[in-house]
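In this view, the complex is presented without one of its protein chains, the others remaining in place.
Letters A, B and C mark the chains in the order given here, with residues in each chain numbered from 1 onward.
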Amino acid sequence: VKKTVSIVGASGYTGVELVRMLLRHPLVELKHVYAFSSAGKTVAEVYPAFTKTTDLAFESIDNLAGDTSDFLFFALPHNESQKIIPKFFGKKKILDLGGDFRLKDAGEYERYYNAAHTAQELLPQAVYGMPELNAGTIGTAEFVANPGCYPTAAILALAPLAKNHILPDNVSIVSLSGVSGAGRTPSQKTHFAEANESVSAYKVGVHQHTPEIEQALGILAGKKITAAFVPHLLPITRGIHTTVAIHIMNNYTLADIRSMYAQFYSTAPFVRLLPEPPRILDVNHTNYCDIHIARDEHADTIVILSTIDNLIKGAAGQAIQNMNLMCGFTETAGLA
Amino acid sequence: VKKTVSIVGASGYTGVELVRMLLRHPLVELKHVYAFSSAGKTVAEVYPAFTKTTDLAFESIDNLAGDTSDFLFFALPHNESQKIIPKFFGKKKILDLGGDFRLKDAGEYERYYNAAHTAQELLPQAVYGMPELNAGTIGTAEFVANPGCYPTAAILALAPLAKNHILPDNVSIVSLSGVSGAGRTPSQKTHFAEANESVSAYKVGVHQHTPEIEQALGILAGKKITAAFVPHLLPITRGIHTTVAIHIMNNYTLADIRSMYAQFYSTAPFVRLLPEPPRILDVNHTNYCDIHIARDEHADTIVILSTIDNLIKGAAGQAIQNMNLMCGFTETAGLA
Amino acid sequence: VKKTVSIVGASGYTGVELVRMLLRHPLVELKHVYAFSSAGKTVAEVYPAFTKTTDLAFESIDNLAGDTSDFLFFALPHNESQKIIPKFFGKKKILDLGGDFRLKDAGEYERYYNAAHTAQELLPQAVYGMPELNAGTIGTAEFVANPGCYPTAAILALAPLAKNHILPDNVSIVSLSGVSGAGRTPSQKTHFAEANESVSAYKVGVHQHTPEIEQALGILAGKKITAAFVPHLLPITRGIHTTVAIHIMNNYTLADIRSMYAQFYSTAPFVRLLPEPPRILDVNHTNYCDIHIARDEHADTIVILSTIDNLIKGAAGQAIQNMNLMCGFTETAGLA
Partner (left out) sequence: VKKTVSIVGASGYTGVELVRMLLRHPLVELKHVYAFSSAGKTVAEVYPAFTKTTDLAFESIDNLAGDTSDFLFFALPHNESQKIIPKFFGKKKILDLGGDFRLKDAGEYERYYNAAHTAQELLPQAVYGMPELNAGTIGTAEFVANPGCYPTAAILALAPLAKNHILPDNVSIVSLSGVSGAGRTPSQKTHFAEANESVSAYKVGVHQHTPEIEQALGILAGKKITAAFVPHLLPITRGIHTTVAIHIMNNYTLADIRSMYAQFYSTAPFVRLLPEPPRILDVNHTNYCDIHIARDEHADTIVILSTIDNLIKGAAGQAIQNMNLMCGFTETAGLA
C-alpha cells in the first residue's frame, strides 16, 4: 500500500514540478495539492501541460487542517511555512522546500531574509536534507528542510574539500541560474525582453543562500567558512552552474583532489564526476549534480565546476530523494 | 578628404562588424574587403543584412599586394596575420585584431597558441591598443595590436586596482561569453541545440587570453600577476560578462575603491561606472564597457563586474577607437 | 537650425527606441521626453543603456501643455493619445505611434480596441503613415498615424498584389512576433520561463491589427479585403516575420509577381526584395523590411515572406521616416 502525500503551495514552479514527479512515483499517491490564488482550478487549467495526466485540482489551503496524508511537502514562499508547519510538527512527516528551517541560527535568518522567525523552537528539530552529506540522519528524520538551489550546487561542489580540511576559510562562489529560479510571478527582471540576450549579477553579498552555504560547509570543515557568493541571472529557463576557483592547492595534485571527490561521492547515486566541464544541458530534467575538477597549473589553482537542474536536484527532485530516505524507500525511487 | 581603409579577413563575424561600422564612420572610406573563401561574392551575398547598404564585394587576398589604402585592418585567425603584416609594416598604418602581436613574449605565444611565431622581430613594435591604458602611445603608433575580447573586459575591470597597487599577485577571473565569440565556423559546441539552454566552462587554465590579461595587469601593477581564468560559453549571441571577487580589501572602503575607478576612467569615453550590476543587454551593439563595484562586507571581499559587446568593444569597436587615435581623429568618431 | 521634437510616452520600449534614434538624428533636437510613472527619473536611470549618452530626464506629462517643440511624437497605450492629441492638433506637427487614429471607421476601432473613441472628428485628418504607399500625402500632412508593427510587415508583403488587383478577397496571414512587441509591462505570457523555448498563437481572429491590415489593402485593391490574421508569440526579443500563402496564382509566373514587387518598391529605400527567405536577424536594429516571394509550383501557390524589426520599421524607425517626409528632410535621414 502506497504512502499518501500532499503538497502545500503546489502551484509555483517548484510545487508543480513536485506534482509532476510525485504523479510518476511508484510508491506514493499524491492526494491533495493546496494553493492560494489557484485554489479551485484544476492543475491542468493552470498548467496545460497536465491535461490528460491528472484530474487533481488545487484546493484552498483552508482544507489543510483536515488533511490525512502520511507526508506533507511545503513549497511556500519565504516566511510562510514557519506559520503552518508548527501545527503539523510531530503529527506527520514533513519536508519543507522553503528557506524557513534551513538555518540553525535564527539571527542569520532574520538578517538575510529580512523577517522575524516565529517558530524558532523548531529550528533544532529540522534536519538539513542533503542526502550526500547526511543520508543516515535524514532516514530517521520526521522533519527535513530541503536545501536551496544555489546551496545544493555550491555545497556539493565543495563538500569533499571541506571534509578533507583543505577548504580555505574564505571562498568565492560564482553561480549562474536560469530564470525559473526566480519563481512564477512576473517582474521586470524576469520579463523576457529584459532577461533574454543578457546576463547580470544580483544581490551581490546579500543573497539569502549565503549563510546556508557557509553553515553546511562549516559543519563539514569543522571551522567557520565565509563565502563571497555572487549569483547571476542567465537567459535559460532551468539550470544552475557553479564555478569556484581556489588558489594555493599546491600540496595536492589534481589526482589527489579527484580521488577525494570520488571517495566522498562513492555511494551518492546522483552525483556524477565528469572528465570534462559539465553542461547544464546534461542535468536538466534530472536529479543529477555533475561535477568536474580542473587544475590550472600555472596559477596553482583548482577549479571546481558543478551543475544541477534548479527545479529538480535544486528543489523537487531532492525533496523526493529526501522523502525516499525518510520513508525507507530506495533513495532513487521515482527519480530515474 | 577621408582616409582610405581596407580590411584583410573581412568575412568573419569580427570582420563584418568592422565593415558595418566603417561604412558609417564619417572620416574614413572603406575601399577593399579581402577574404579567403568568400572572395568573389558581394558582402550582401554572404550577409543579407548588407543588402542595399553597400555594393562592396569580398576580394581575393591575392589583390592585397597592390592595396593603396592609408590604413589596414587585419581580422584573421590566429597565426595568419604574422605571415602578412611584415610585408606592410612601416609602409602604412596597421591594426591587427588577431592574437599574433598582443604578447611581448614569443614563448608565451607559442605556449598558448600552439604555434610558432615567425615575425617575432615585430613584437616590440606592436603597441597594445587599449585606449583606456595608453591612449597617448596609441596616438603615435604605426602598428597596433587590438586586445582580445575577454582581456578587454577583464583588464578594464581590474586596471585601477593594478595601477593603485592593490591587486593581489593571484587573481581568479570568471568570464561568460556569447557564442559569436567562437566565430562563424560551425562546430558541435556552437550548434544551436548544444549551446542553447546550457552553459559550460571550457579551456580552463589554458585559454590563450590568459597571458594577455596577465601582461597588461602586470605592466600596470609593476609586478607579475597570475590569473586563473575560467571562460564559459553562454546561450546568447553577443556579449561578455566578467566577475572577479577579491578577498581581503579591508583597508579600503567601497567608496575608496569606487573613487579609484572614477579617477582612473575620468577621461575614458567608453567606460561607464554603474551604480548597479551591469547587464550585457545595455552594452550590446555599443562600444561601452560597463563596470560595477560591490563590496561583500561580511566576507571582506570586493566584487568587480564588467560587461562589453565582444564584437564591438571586444573587437571592431575598439579597433576603430584605436584607428581614431592613430589617425588623429576624435576618439569617439563613428562610435556614438 | 534643427527642428525641435518631443516625445509623449517616452519610457516604453517604443518610446525609448525613439529616444535612441532621435538622439542620433542629424536634423532634429530632442527637447522633452514626457512619461507617466517614470517622470522625474533620468532616461539613464530607467534604461542604464543610456548612461553617458544623454542627460535627458523623463518629465511629467503635466508639463506638456507648455511644450514649444516643432514636432510631437505620441507613443502611448491605446485609448490614451485620443485624449491629448486634440489639444495640439493644428498647432504643431504630430505623429501618433499608437492605434487611436489609424482606422477611419470608428466602429471598427471600438469593436477591436474595446473602447469608445472620443476624438472621432480627427479620424479623417489623420494620414496613415506608410511611406511606401503614400509618401506624397505624408509629405504635406500635419498629423500622421504611424502603422502598427504587424500591419507594417503584412501590408508591405501584400501591397503590390493588392495594387495589381490580384489579391484575393480573403487572405490568411500568419505572423510571428518577438516579445518586445508586448511592451515593457511584465505579465505571465511574457515571463521568461513561460515564453522561452515555446511558441503559441494568441488573439486568433480578434487581434486589433486586423482591421488596419484590411483597410490599407482594401484601399490599394479598391475592394473589401478580409484578413484571417493569426499572430504568434516567439521567444526572441525583437522582430516580426509574416508568411502568406496565396493559392491559384496560375495566371502569373513567379517572374511576373517578382516584377510587380520590384516595380512597386522601386523608389522605396527601406524595402529589400531578397532572393532567399528573409531572416529576422538581418533586419533587426534596422528600418528595413525584407521580402521574398516564392512559388510552390506543385500547389499553384505564391508564398510571400516578410520581416521587420517591430521596434524600428514597425514603430520608431517608421515614425522617423514619416517625420522626415513631414519635415521635408531626406526620407532616410537618421535611419541609415
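Please note the rule applied: a residue touches a chain if its C-beta (ideal position, glycine included) is under 8 Å from a C-beta of that chain, and two chains touch if they have at least 3 such contacts.
Note that the coordinates shown come from a computational prediction; the quantities given were computed from them, not determined experimentally.
When the omitted chain is restored, the residue from C:84, C:216 or C:280 that touches it is C:280. Interface note: of C:238, C:258, C:272 or C:313, the residue touching the hidden chain in the full complex is C:238. Of the listed residues C:115, C:228, C:262 or C:336, the one in contact with the hidden chain in the full complex is C:228.
Looking at chain C, the residues touching the absent chain are 170, 172, 174, 176, 194, 196-202, 204-206, 210, 226-230, 232, 234-239, 241, 243, 245, 247-248, 277-281, 284, 292, 294-301, 303, 305, 307.
In the full complex, chain B makes contact with the omitted chain through residues 13, 178-180, 184, 186-188, 190-193, 195-197, 235-237.
Contact residues of chain A toward the unshown chain are 24, 47-49, 51-53, 197, 269, 272, 274, 276, 278-279, 281-283, 285-286, 288, 290, 336.
Here is the rule we use: only the chains that are shown with their structure count from here on.
Distance from the chain A centre to the chain C centre is 46 Å, each centre being the mean of its Cα atoms. Residue positions 197, 235-237 of chain A each touch two or more of the other chains.
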